[in-house]
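What you see is part of a larger complex, with each chain still in position.
All chains are identified by letter, namely A and B, in their written order; residue positions are counted from 1 within each chain.
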Amino acid sequence: MTSEPIRVLVTGGTFDKEYDELHGKLYFKDTHLAEMLRTARCRVDVRVRTLMMIDSLEMTDADRRAIVDHCRACDEARIVVTHGTDTMAETARVLVAAGIGKTIVLTGAMIPWAFGSSDGLFNLGSALSFVQALPAGVYVAMNGRCFAGGRVRKDRDTGVFEEGA
Amino acid sequence: MTSEPIRVLVTGGTFDKEYDELHGKLYFKDTHLAEMLRTARCRVDVRVRTLMMIDSLEMTDADRRAIVDHCRACDEARIVVTHGTDTMAETARVLVAAGIGKTIVLTGAMIPWAFGSSDGLFNLGSALSFVQALPAGVYVAMNGRCFAGGRVRKDRDTGVFEEGA
């Protein structure tokens, strides 16, 4: 198995949502990636960079260009992008179209990591594993499955990812 | 990515330890696999079977033969074995020697799933992903990494898995 370094690009999403106890609202502060990797006792050479910290429903074309640019420019050939689930499939399609020639895996969470019974740690373990094992290409790792970047969609009624356009 | 069914063979280990509040001791009751897969919102076709529920320091040659037999006999070509970390490398070597011709990934946890900040969900996500992506062979998935079954050991002083014999 590869022991190449892995780049993790953080864009926000449910993964990193927190509860603002003074205003009773959800918000973004800092990413929980470092804490999650510590809990996981992860010993992969992971280099985390926060690109943005937003709800993926608010992600603009310019934001997606920034993700593409960072994937292309960074030294690493294996990249995990943490992303809100609502438009993850859309960003995956943009990355496919960009033709970057690296192994890029997008992942996210349905429940915030800070809230206890999150799926985030499972998804992070899944994404970090697929990114080591798979050849160049764009993938979405959700629900323990791995989808080709151009052929995946989120079912809005169930929250489950499935093959589709 | 494969959408073949995956067999999960449960053998116990820290993964499934619980706290017995009447006697103040750790013990095994039932596996937490189903609960973990639910938390993970896992949609892979996973078939769980509990073979034993023991501390891996107490695993006998007969226990290891039972694991080998089940790996060989089951219908699935992709298998995850949950296992205590102390002798996981030893069982991996037995599975390598058995030459079964399937993709078999062993994984475990340093902290019990029931205790809150466990690495178990990360490792389960990792093992279920590697088992889908890798060719036939025996592997150990720990610390976000994947090791060849015959060349891995646990460093007893740090609890970290590394290449070695």
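Keep in mind that, in the parts below, a residue touches a chain if its C-beta (ideal position, glycine included) is under 8 Å from a C-beta of that chain, and two chains touch if they have at least 3 such contacts.
Everything quoted here is computed from the prediction, not taken from an experiment.
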Open item on the list: Please give the number of copies in the complete assembly; 2 of them are in place here.
Closed with: 4
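Here is the rule we use: only the chains that are shown with their structure count from here on.
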Open item on the list: Just the number, please: Cα centre separation of chain A and chain B in whole Å.
Closed with: 25
Task: Residues of chain A that touch chain B when the two form their complex - done: 1, 3, 36-37, 39-44, 46, 110, 117-119, 121-130, 132-134, 139, 141, 143-148, 159-161
